[in-house]
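Starting off with a structure, shown below.
Heads up, one of the protein chains got dropped from this complex, but the rest are sitting where they should.
Entry: chain A
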């Protein structure tokens, strides 16, 4: 089996600071609108921790990338290490991939009329460095991992979070550690 790189995100440690988002923007100096990485709040009905629990998601470098399947000009390729790379030069801005991706991760850049997305900092990976977002996360909530059996066997590692599309569609290379809840002492 070939290798599949991906992300592991820990909602217990993530403080929602958006450092990862901004580190990505700092690295690539992207325009304001496209957000290759994005920090989301967990839904209150699922965790009852209003506005305090987060997860961070970029492209999930899926095992079955729908973006790649639908792209008419073959702008998408999947590398040996599992990274799904989008070739900005080939992209014609048709936006089929936007519709195909269950996670809304390809981002349309209205100024350039093209799509762009997280390429898992493959240039940094090839130099043996961590992706910019992972390197920037202060509480180490976001990690680069190899997605494999051993990881999925680990206690507390989840394949999805409530509210996300079923992982069966594209087999995203992302895993989660959900929030545990502190002992709450509500005054009464």
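Throughout what follows, contacts are C-beta pairs under 8 Å (C-beta built on N, C-alpha and C of every residue); 3 or more make two chains touch, one makes a residue touch a chain; residues count from 1.
Throughout what follows, contacts and distances are computed from a predicted model.
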| item | value |
| --- | --- |
| Absent chain [UniProt protein name; select from "3-isopropylmalate dehydratase large subunit", "Anaerobic selenocysteine-containing dehydrogenase", "RNA polymerase sigma factor" or "Spermidine/putrescine import ATP-binding protein PotA"] | "Anaerobic selenocysteine-containing dehydrogenase" |
| Selected residue (touches chain absent from view) among A:52, A:79 or A:159 | A:52 |
| Chain not shown: contacting residue from A:15, A:63, A:96 or A:157 | A:15 |
| Contacts of chain A with the absent chain, listed as residue ranges | 12-13, 15-19, 21-23, 25-27, 29, 32, 48-53, 135-140, 179, 182-188 |
